[in-house]
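Subset of chains shown; positions unchanged.
Residue numbering begins at 1 within each chain, and the chains themselves are lettered A and B in the order written.
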Amino acid sequence: MNKKIWYPLLAVSTLLSAWAHFYTSIQPLQFGTACLSLLFWAALLGKATESVAHYAGERIGGFLNATFGNAAELIIAIFLVKEGLFDMVKASITGSIIGNLLLVLGLSMFVGGVKYKTQNFNPVLAGHNASLMMLSVIALFVPAAFLTDPTRVTAQEDITVSVIIAVALILAYILWLIFSLVTHRKEMGASVDGMVDGIENEEHAIWSKWGSILVLVISTTFVAIQSEWLVHSVQSVAHTLGWTEMFVGAFLIAIIGNAAEHSAAIFLAMKNRMGAAVEIAIGSSLQIALFVAPMLVFVSLLFNRPMDLVFTNYEVAAVAVSALIASSVSRDGSTNWYEGILLLLVYVILGTVFFIV
Amino acid sequence: MNKKIWYPLLAVSTLLSAWAHFYTSIQPLQFGTACLSLLFWAALLGKATESVAHYAGERIGGFLNATFGNAAELIIAIFLVKEGLFDMVKASITGSIIGNLLLVLGLSMFVGGVKYKTQNFNPVLAGHNASLMMLSVIALFVPAAFLTDPTRVTAQEDITVSVIIAVALILAYILWLIFSLVTHRKEMGASVDGMVDGIENEEHAIWSKWGSILVLVISTTFVAIQSEWLVHSVQSVAHTLGWTEMFVGAFLIAIIGNAAEHSAAIFLAMKNRMGAAVEIAIGSSLQIALFVAPMLVFVSLLFNRPMDLVFTNYEVAAVAVSALIASSVSRDGSTNWYEGILLLLVYVILGTVFFIV
């Protein structure tokens, strides 16, 4: 799109959304304007991510993006925990994980695959991601399988186990950062960088190194603000349409909350940088499972309203199914449009049953 | 076998079976003659498939075989749906999937592996097959996991979800054909064809190109006819022996209905064309899950007797177990006799519990 039109549109949509939020109470208007503005900011975030990745290497760029992208979700979830809406929190955690693994990854593979016959990325990284997803599924599955018999497990033991699992997950996350960014940085990034170098040289960076980082920070901030406004209004809009809280949490909030990863990953996939796109999608769902979910357990303790990690069987089944198909598809470090379609179809099937149950 | 004896035996056994079916009511005689005749026709089908594959390339040959092989099962299942015998239909769908994944694939790997130390095929194709099997398992698992609580799901919602899942499965199947035969035909077939070329040149085609296709069509037709006669008589034979409908549907009907894939796959495995053998076995079970099962849902709507896709937990467990072990064994694109034994042992274990439960 022409730059002369693009930046004014960004500014106008943001001002419109702010006006609707602060000076009106017409929820559909708030929803529509926030949606429009979010689209522009997410697109800018995509550009900024690419630019930072250009300077920082694919992995760091992907990691930064996943971090900033999930900031919005973490903030929303903390407010939900504060008000004791644990079912809503767990549904949005579930929805963010399956949304990233199926919708974001599926759309990236499909859109990228339509343009490029086969897209490749570091299979070693994909293998590690699969193992980490397995750990996440196990961490969600174990409390649901072992702690739901009230004749054997007390409420206190329930919280104790949840805290121990939360500590294990945070530990796995921190050590993963040390592993991938310090001790094995070269192994994790090497083959991707080498693969992309040829393409990179043709591109021109839009902003300078620090300029890119500034744009990244600003656009992430606005994506977070707009996400919150949008989620705020979408809830009442959804209730008037008669949708369940579980469906709203797992699909509507999650889709909107992940719009940033969404557009960034698809932009990268269209530029044949599938490694970074996969990193955003899978990295983001890993961060939710290994970082956001356990952090919320600790936050709930601070609020003196302890939340456990016992998800419903429906949620565990949905996450397990998503992790299995996503790791099956991405395991070989090579993707195509059909693999994207497979993930999207599973997303539609899960969406259908969550809508009805 | 000498051709001078072979073709007369084919003709005689077919005439005997037809006579037993139309002019007698002695069920064991109908069963025996149909069995014998089926053996010859299936062998001819194997030869014809090989010959067509010689002209069309391995994948198309394998695909054609899987299509014709499942025609018999589709016809039988449609009659069962028409009479509302949904449990029998689902048991035979389950049985066909696990029969192909465990019995046909297991026997092919074992028989081929006894002759050749290691047999190789395209691992990219194996990876895609594994992902598609995963989709099939998910499609079977999701309704069984989400729709069995009658307090949350109405009968109407049950059918609605089943139809949506059926549409998703058919879509996955059609797009898979476009993917493997149009957009990525070369990638899916290349390494297999390259691998086999050396062997191919030594062989002489028995029939001309169109002659092969004609023999393929005729032999498939007769395999279908004989399968139906055989299934017709085997049911009452089984009932006199005191076997359950579930065991008959899942094992007896499925084994006999898949005799075509069975012998064709084993013939190919013995000729060291494991790629085509795997394509027949896995391709056939995929076609049942992604094409036959959803088609039967639509057919049931036409008959005004809507059938859902809620399988029993036993059936879901059996399919999941089969898909896991089959994809674990075939994932690396290399097979040996021991991997065949593993699949056969799992088949025996499942057969035992289905017989008793």
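Just so it is clear, a residue touches a chain if its C-beta (ideal position, glycine included) is under 8 Å from a C-beta of that chain, and two chains touch if they have at least 3 such contacts.
Bear in mind the structure is a predicted one, so any value in this text is a computation, not a measurement.
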item: Full complex stoichiometry in copies [only 2 chains shown in place]; value: 3
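The definition used in the following text is that only the chains that are shown with their structure count from here on.
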item: Separation of mean Cα positions, subunit B and subunit A [Å, integer]; value: 40
item: In the complex, subunit A residues that touch subunit B; value: 117-118, 313-314, 317, 321, 324-325, 328-329, 331-332, 334, 336-339, 341-342, 345-346, 348-350, 352-353, 356-357
item: Complex contacts: residues of subunit B adjacent to subunit A; value: 124, 127-128, 130-132, 134-135, 138-139, 141-143, 145-147, 149, 152-153, 157, 160-161, 164-165, 168, 171-172, 175-176, 179, 183-184, 187, 327
